[in-house]
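Excluded from the complex is one protein chain; the other protein chains are retained at their positions.
A and B label the chains in the order they appear, each numbered from 1.
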Amino acid sequence: MDVQPSLAPPPPPPPPLGGHGLHRFANPGRFLRLSGAVLPWLAGAGILLTALGLGWGLFGVPADYQQGDAVRILYVHVPAAQMALGGYLVLAFVSLASIIWRHPLADLAAAEIGPVGAAFTALCLGTGSIWGKPMWGTWWIWDARLTSVLILFFLYLGHVVLVRAFDDPTRGQRAGAILALIGVVNLPVIKFSVDWWNTLHQPAAITLSGAPAMHLSMLWPLLTASAGYACLFGAIVVARTRAAVLERRLQGLLLVRTEAAR
Amino acid sequence: MTGKRRRIYLVLACAIGLGSASALTLMALSDNLVFFLSPSQLAEKAPQGGRAFRLGGLVESGSLYKQTIDGHPQAKFRVSDGAASIEVEYDGILPDLFREGQGAVALGSLRPDGKFRASEVLAKHDESYMPREVADALKKSGHWNPSAGPPPPAATWNTLPTKPGG
Partner (left out) sequence: MTHLPYILVSYALGIAIPLGFGLAALHRMRAVGRKLAAIDRRTRS
């Protein structure tokens, strides 16, 4: 077979290191630009929707036929629970990016998601407890739903401690990523605990398969508050990651200066 | 890129191993993770020797009997799951949500006479949320008798107007 000189243009030069795939976003300059543009909108939407949703839940929603006004706690409890689970999902994805693609930004983001997720999980547990006392008659009960969410809280705490536990940050980040991925097992357990086992906690009112077991006048404020919390959670994580990137740049600059001064 | 590919396979292998291990564990545990027993489960196999356990089910309509003796509230009611029911005695204050036709979970033990002696009673509420007006409308139209059980399917009421004619 003859080797013919090709008339096609020469193949493009290989992309610069880290210039393709997910590593496009690893470029801190790109991340800073992108997040700087998104952050004000995310924060604004979060504040607006949360204020609307919680205000609606507190003053606009009719009292429940059996729970009375205590049902209003739902508008804090359910969005907090959604963020506890959703935040962990993001943490797991970011950990996957850290382990497989060795994505430097992913490590920074993982360390910043942990504390926020832990706080929202604590909020979910706290409001659940406050809701449980007048309705169920107890602050706490070791049923499958409550216990699995408590485990989620400990997973977050473990991640927070682990990523900061080593002198060599890379080792902590690797260990934290592995812990976060192992903990993913807990997410379906939380979600389906109310269906798999007898629990004191009631099953989900809003399901993909059927009509929501919640009157629309109570559902819309919940969806608003959920959207608000999601935006707030995102804004907080993006802001913290921005700060972490800038702090790293600052450290680098200080290091260069001290070396130069020598 | 072999390093990346190797890590992907490693993560996949770990995920499969971990996933199946936890699925097996959960399946093995599922019998022991029972938070409460229903009256029919109890009729089949009752815990022996006054062991404490939790009993759960619906509070039978018309079975609740409350009295206060020397300032100590006492209650008697029957817990049922449709197929079987059992009488429960409890000294203490019942939670706000405790009602006939609603779920309840009681901690206690079986007495020799076959009654359940509760030391703690918790109310279990179902997952339906509706304004009072809607609940009243359902009751008035005869679609739902709250003391007989949970409300009808949500699609029949979750868009009803909250004000008559509104």
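FYI, a residue touches a chain if its C-beta (ideal position, glycine included) is under 8 Å from a C-beta of that chain, and two chains touch if they have at least 3 such contacts.
Bear in mind that the values here come from a model prediction, so they are computed numbers and not experimental data.
Under the touch definition stated at the start, the shown chains contacted by the missing one in the entire complex are A.
Of the candidate positions A:70, A:157 or A:216, contact with the unshown chain belongs to A:70. Only one residue from A:38, A:89 or A:254 touches the chain missing from this view: A:254.
Residues 43, 46, 50, 54, 58, 63, 68-70, 72-73, 75-77, 80, 115-116, 119-120, 122-123, 126-127, 130-131, 133-134, 229, 232-233, 235-236, 239-240, 242-243, 246-247, 249-250, 253-254, 257 are the ones on subunit A that touch the missing chain.
Definition applied: only the chains that are shown with their structure count from here on.
If you average the CA atoms of subunit A and of subunit B, the two centres end up 31 Å from each other.
Touching subunit B in their complex are the following residues of subunit A: 62-68, 71, 74, 96, 99-102, 134-138, 141-144, 181-182, 185, 189, 196-200, 202-205, 210-219. Remark: subunit B residues 4, 7-8, 11, 14-15, 18-19, 22, 26, 30, 33-36, 38, 56, 94-99, 102, 105, 120-136, 153-155, 157-160, 162 touch subunit A in the complex.
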